[in-house]
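Sharing a structure here in structure tokens format.
One chain of protein is taken out of this complex; the other chains stay put.
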Amino acid sequence: MDTFLQQFINGLSLGAIYALIALGYTMVYGVLRLINFAHGDVYMLGAFAGYYLANSLNLDANPSILGAVLVTMGAMAICAGIGIVIERFAYRPVRHHSRLTSLITAIGVSLLLEYGGQVVFGATPRFFPQMISSRTYSLGGVQITNQSLMIIVVSIVMMFGLEFIVHRTRIGKAMRAVSYNLPVARLMGINTDMVIAFTFALGSALAAVAGVLVALSIPRIDPLMGLMTGLKAFVAAVLGGIGSIPGAMLGGMLIGLMETWISATSYSTYRDAMAFAVLILILLFRPAGILGTSVTEKV
Amino acid sequence: MRIRGVIFVFFASMAAMTVACERRSSGPQDTTGEILVGMYGSLTGDGASFGQSSVEGAQLAVEEVNNAGGVLGGRKIRLLVEDDQSRPEEASSAVTKLITQNKVVAVLGEVASRRTLAAAPVAQKYKIPLITPASTNERVTQVGDYIFRVCFIDPFQGEVLAKFAYNDLKARRVAVLKDIQQDYSVGLTDSIQKTFTGLGGKVFDPVSYSSGDADFRAILTQVRAQKPYAIFATGYYPEAAIIVRQARELGMSMPILGGDGWVGDALKNGREALKNTFISNHYSGQNPDPIVQNFRTAYRAKFNREPDSIAALGYDAAKVLADSITRAGTTEGPKVRDAIAAANVAGVTGQLRMNPSRDVVKPAVIEELQFADGDVKYVYRATINPN
Partner (left out) sequence: MSLGRKIAVITGTVATLLALNYVFEYGVGDFQINPYYARIINLIGINITLAVSLNLINGLTGQFSIGHAGFMAVGGYTATYLTVYHGRQIAALAGSTTADPLGAAIVMVPSLIAGAAAAAVAGLLVGIPSLRLKGDYLAIVTLGFSEIIRVIILNIPAVGGATGFTDAIPITNFFWIFSMAVLTVVITRNIATSTFGRALFAIRSDEIAAEAMGINTTRNKVMAFVVSAALAGVAGGLSGQLFANPLNPQNLNFVKSIEVIVMIVLGGIGSITGAVLGATILTILPEALRTFDQQFPGLRMVIYALLLILLMIFRPQGLLGRREFSWAWLRPLRRRAVLE
């Protein structure tokens, strides 16, 4: 029972990371119908941005909550900027081309960030400084670190924040309008370019938070860390229902739990494959995802 | 009409062939001027951090040799480095290019056994000596008599670790965490299992992870449920540091053991969790031997970071090669090969002598790790000599 509970907690905190990244995927897909392959790499950049910021603030020697918050906000700002730049220079020129072209462009950006990261940061993995002193709480036979707790709490807070933005603000309304029908939204007077840029910025900022949070509890970062994690987060977004924010959250948690469960069996090396197996099953039997709405295609 | 297409293709391929042609008999070898040595490694891709380390170590060695006057009467060695992008097929292409285009006299590389296994047949075919700094899979040197290595082979290190755990730590039930993406780890795991079970102990089914993984809590929790007396983590230092930390966070305080792959700057991120861990090693940054300390200082000066065990091995491979060229008195493949086989060089990672299988013969030390003053301290426990 101990082990089961422990794995449950492990799964939740892993899932929360996927959820944060999945939120970004789902938003961009909802608005642009584009699978932003580079999103996982923005997460990586968030971790690196946090790394440099934390080191410049010398947090390893003086861990502090304030420092951590500053670093996170800094990383969010940097990644939001990066997201906007990517959208403006790589995705906007191909927006009117075919979906295939956009997808390939996204792949190109992803490769650029990865290989570029290896050149700029060097391929050797870095270790994130400890911004907050680590503490482990013991409840029965279950250990949970304060970082794991933080990850879960912060992602839930972020999700509520996102829901608020999307459903209770004007820009959120504009985002939803663009996701329903872009040309008509433009006709209605919405500055679609700005809305799309904002969507990218928001998603990228969330990825940055994920990057910093992950780096806190699993301190190893390297330029290729975004690839697999990004793909699995995408699977989570599809699982939960692409375009749905609570869906991304749910999908992320589920993928995290499933992955932890698989790791716990003797099939642990099939872990990565499992995410894809789940994806395939979902797309075959319920393509809209768990919380997604079925869209009938008008011919 | 199709004939036109066919004829076009025919002439295109003829043209390609002519371009690719060369005269078969190469002229007399260059006996003055620079000596070209090829090195292939992963400068990009998932093997890049070790690839870079091995190249840096070799570059440092070559620089030192050249500054000391070069070899064969003042000739300088030039190291030509090719990237294999962490792919075996690229490793073969790179080595083919180095040997047939650049006409190198010897090849250094690679770290990952799977890439060395792909490229070694090329070196063997053209009778160019190849020294791998860090490929530990047994089969590498079995490719042919021109292939050498300066690192432990998996069976040896596995034996060392298993015996230590059984005899010194009195462990009888152990668990193993292996990195399924690294041949080094898979080989070491197999060897540990064999030896430990042979001694009468029990090894639980190894639990696998992949390099690049950062979250081991799930598999560690499973291992915790097995209640092993000790755990082996047979992968490399980036994961080892985190494994150790997360294990302790989960309340697992039993001894954790690892191989020489644990030696790397990033290991210090294991922090206090490193208490009660042991490694088998040939290179220790703390070894007061001047050879080791000079290497460390020089490496830090040139590359601005601490060398890891892979860098040390790259350095040693290049030094052995330079030494062998000097003893051979020539750069001809067969003579250099014989010289390497007879090598006896004091390297950073130990006294390097080749056995008949072209694997280096050197003792391993077991060290206990501690974390103090923000860094890892290695405390000597035992020496295991190869038999």
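Going by the order they are written in, the chains are A and B; count residues from 1 in each one.
FYI, a residue touches a chain if its C-beta (ideal position, glycine included) is under 8 Å from a C-beta of that chain, and two chains touch if they have at least 3 such contacts.
Predicted model only: the values in this text are computed from it and were never measured.
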Given B:E110, B:E159, B:D183 or B:D265, the one touching the chain that is not displayed
B:D183
Decide which residue listed in A:L70, A:I84 or A:L103 touches the omitted chain of the complex.
A:L103
Can you list where chain B touches the absent chain?
1-2, 4-6, 8, 10, 13, 16-17, 19-25, 43-44, 46, 48, 52, 80-83, 85-89, 92-93, 95-97, 99-101, 113-114, 117-119, 121-122, 125, 137, 139, 180-183, 186
Chain A residues that touch the omitted chain in the full complex:
33, 35, 90, 93-94, 97-101, 103-105, 107-109, 111-112, 115-116, 118-119, 123, 231, 234-235, 238, 269-270, 272-273, 276-277, 279-280, 283-284, 287, 299
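The rule we apply is simple: only the chains that are shown with their structure count from here on.
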From the C-alpha centre of chain A to that of chain B, how far is it in Å?
36
Chain A contact footprint on chain B (complex, rising order)
43-44, 46, 48-49, 51-53, 180, 205, 207-210, 212, 214-215, 217-219, 221-222, 224-225, 238-239, 241-242, 249-251, 266, 269
State the interface residues of chain A toward chain B in the complex, per the touch definition above.
2-3, 6-7, 10-11, 14, 115, 118, 122-127, 134, 136, 138, 143, 145, 214, 218-220, 222, 224-225, 228, 259-261, 263-264, 266, 268-269, 272
